[in-house]
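What you see is the complex with one protein chain gone and the rest in place.
Order of writing sets the labels: A and B. Residues in every chain begin at 1.
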Amino acid sequence: MPGTQLTKAGPYLCRTSTSQCSSSQNTKELQPLMSNPVPETTEEKKQQPQGPERPISHQKFKAKLTQWLSYITGDMAVFGEWMKGQFILLQIVDWVLRGAAQVMFVNNPLSGLIIFAGLILQNRWWALNGFVGTLFATVSALILCQNRGAIAAGLYGYNGILVGLLMAVFSNAGDWYWWLLLPNIFMSMACPIVSSALASINSRWDLPVFTLPFNILVCLHMVATGHYNHHFPQILIQPRTSLHNMTWSELDYAKLFSSIPVGIGQVYGCDNAWTGGIFMIALFVSSPITLAHATIGSAVGMVSGLALAAPFQNIYFGLWGYNCVLACIAIGGMFYALTWQTHLLAVACAFFCAYLGSAIANVMSTFGLPACTWPFCLSALTFLLITTETKSIHKLPLAKVTYPEKNLIYFWKMKKEEKIDKQRKKQEQMQVKDVESQLKKDEIIVAMKKKDQEPLDVCTVEVQQEETTQSGTNKNSEAI
Amino acid sequence: MPGTQLTKAGPYLCRTSTSQCSSSQNTKELQPLMSNPVPETTEEKKQQPQGPERPISHQKFKAKLTQWLSYITGDMAVFGEWMKGQFILLQIVDWVLRGAAQVMFVNNPLSGLIIFAGLILQNRWWALNGFVGTLFATVSALILCQNRGAIAAGLYGYNGILVGLLMAVFSNAGDWYWWLLLPNIFMSMACPIVSSALASINSRWDLPVFTLPFNILVCLHMVATGHYNHHFPQILIQPRTSLHNMTWSELDYAKLFSSIPVGIGQVYGCDNAWTGGIFMIALFVSSPITLAHATIGSAVGMVSGLALAAPFQNIYFGLWGYNCVLACIAIGGMFYALTWQTHLLAVACAFFCAYLGSAIANVMSTFGLPACTWPFCLSALTFLLITTETKSIHKLPLAKVTYPEKNLIYFWKMKKEEKIDKQRKKQEQMQVKDVESQLKKDEIIVAMKKKDQEPLDVCTVEVQQEETTQSGTNKNSEAI
Partner (left out) sequence: MPGTQLTKAGPYLCRTSTSQCSSSQNTKELQPLMSNPVPETTEEKKQQPQGPERPISHQKFKAKLTQWLSYITGDMAVFGEWMKGQFILLQIVDWVLRGAAQVMFVNNPLSGLIIFAGLILQNRWWALNGFVGTLFATVSALILCQNRGAIAAGLYGYNGILVGLLMAVFSNAGDWYWWLLLPNIFMSMACPIVSSALASINSRWDLPVFTLPFNILVCLHMVATGHYNHHFPQILIQPRTSLHNMTWSELDYAKLFSSIPVGIGQVYGCDNAWTGGIFMIALFVSSPITLAHATIGSAVGMVSGLALAAPFQNIYFGLWGYNCVLACIAIGGMFYALTWQTHLLAVACAFFCAYLGSAIANVMSTFGLPACTWPFCLSALTFLLITTETKSIHKLPLAKVTYPEKNLIYFWKMKKEEKIDKQRKKQEQMQVKDVESQLKKDEIIVAMKKKDQEPLDVCTVEVQQEETTQSGTNKNSEAI
């Protein structure tokens, strides 16, 4: 339920905005998520003359709250640093939780915990499979000696959780069919292999691998076994072969509205609206911009479904939403710096993704496969490959991507530095011009003096003249 | 009707060939299409002693004609330059017309106009959709701040016209179903996005994107909606599931012959032989080499269809031709410099493309999709990726590609320069050798002389000789 979160968001934002005296309303909202506990911030506060009318205890409370919030929002970098010194099993739990949240591009163990809570609410067997998947994917990455920083950010776990979850969701053998854990472990251990291989390709264009390893491995498992299998049967998915009934008067607006959180829930294969709502809280904890784009994406998916005359059941079930959610988050502030242009681009990408989702679902159904998140991957990769001549669509280098709010700060800093550089260059050019014009004047005087004394040296003066600009030369020749 | 054009081509070529005194028959044919109105050409003419037996008025007429032809043939670069100063709407019309012709690799607004005439002859609703597609694709490229030069060359429009046309052709809702314009506009506006993304990938191998964006977007629209859709139903395409009748005695040679222009027409989805004939005129206006390869390609496609036992109806309908037409144009002089080897390669590519066309049509029919121009794209890209150790298969850098005749001139110039460079190097090496042998002789003499006078300084003199230049050493040794 997005509404619930938004009311919570109100006071949350207020508390933080009053504690700081920054000028723009926009930055105030984002500040708590990005405040690195660096001494300079505290120094700034000291320098600011604090009004005596405010009670000091109140201010202190707010400062503490901000500090405290900075520990649990954003990417929880401080917590991550602290974790580095802990026991390895504890670290792995942190990595697994971050991996669970990284499906939504969120690098935050608290969000991961909330997401696991949502999964347990949906189905405990699925949640178990998701946990096993994340765990073994992370362990496999450790065995394969992958980059420790990436493992710690959960970047090897998020495909694992999806593989585990969706293999359980699409299994036709019913819940608590324990044999399923075997292919689950095999496939989640293959995640880092496929991730690493895809990264070798995508890194040439500085692109992330998104959930491609999950898509590849789940499709591989499902189509390798199929519906007619003794050990690991899959649910039956068949292509549409006739026109479905569609009466616009039957449209249920309540269900349509609830399809927005359901769409967010379907990112993890969950059709429960409450679970979707819990996921929205998880997103909000880390980054409100991400939550906003997730909601927009889900709504765009719903609208596209109606425009393309999809069966209402599919729309209610969130099947049109989850890809758009991910695509909209990825383009809207995550891999592009958020500006109005990229915001519109994110909305366009969500529409494109919905179209593509329908197309891929139809194609995949021929093989008895679901669409997975192929539509999101392909549309987001397409939109990230665009090159334009405008500066307001700025793709962040992959190594600099963190979360929308921090990305934005990075982008603003970069722009400010560019501006300062430009101004400095302009000033330098101005100075150079001044010096040059002064020099020319001097030359003229020298030339005039020389004319009186040594008329034979005119040639050398002429050589100098060639180096000066034309106007100078003109004056010079007049002078001569 | 290719015959019509060829008879027209005769006098056209004669006129131009007589007005210039170039030596090779080959260059004569190509000259009018490539003559840039550069002053040096006129200077050359002045230098050539003109025979008094020719009437001067006749000559002047021919010179004027050549000049005039150079304005409307090739890529109409002069017209394009002039257009840059005009009102933006007029410019957009130019870009749209060039875009319409760029489907066949022709960058010529006159050809575009003729092609639109052909489309109107075929079906006015299709023509309207094609125009809307080109227009919105071009506008979208402007909004996305794409390269202005590429937009002006129609490189963002040609996918738009194909998207618009083919969405209308494959729609099952009948002509003048106005709602179709909505997805048409959406998809044609997505063209520059997909083009830009694909260009980011293909540019790593210096390859063009061809009509891949069109293929992707039309297939996306068709498979997203499908035959069983309330809003945008597509025509029903199903895979072959039984052996068709095939009696060779029933082969209709007239239809078989007319399948050649129909094949060219099918590039734009048109099955009317007259429309195909009009398109051939459009090709001829810009570049006769392109027309020749288009005709060869269409014929190769027809032959391949017979060889692979395709239903005669498909062959008559031009379905075996259009991909080969495009593939043969692309390889035969457009992206490779035209030599006998690349001409044969173009024919081989056309055969390969026909084979691939049949394969892709069968695969796509499983999803209810037509083959579009996938076969052309894949076969042309494959043949452009070839690397060989022979110099006669020379792939032009993408930035230098214009049209076959101009490409050929560029290639010849490059080869001539290489030859001159080689000769110069050879001569220099010869001179160096002469000097060296002379030096050795001198050295011996010097050494002998020195031996008499200062036997201790020989080493230092030798060291100096190595450091000084050859000519200097010569003088030096003479001086000594």
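Convention: a contact is a pair of C-beta atoms (placed from the backbone, for glycine too) under 8 Å apart; a residue touches a chain by one contact, two chains touch by 3 or more.
No experiment lies behind these values; they were computed from the predicted model shown.
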Of B:Q146, B:S358 or B:T402, the residue in touch with the unshown chain: B:S358
Contacting the left-out chain in the complete assembly, out of A:V194, A:L207, A:I264 or A:L338: A:V194
Selected from A:A224, A:L243 or A:M430 as touching the chain missing from the view: A:A224
Option touching the unshown chain, where B:L90, B:L182 or B:A309 are the choices: B:A309
Touch residues of chain A, complete complex, unshown partner: 144-147, 186, 190, 193-194, 196-201, 204, 219-221, 223-226, 228-232, 366-367
Where the missing chain touches chain B, by residue: 204-205, 240-244, 246, 307-309, 348, 351-352, 355-356, 358-359, 362-363, 366, 381-390, 393
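Heads up, the rule we're going with is that only the chains that are shown with their structure count from here on.
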Separation of mean Cα positions, chain B and chain A [Å, integer]: 41
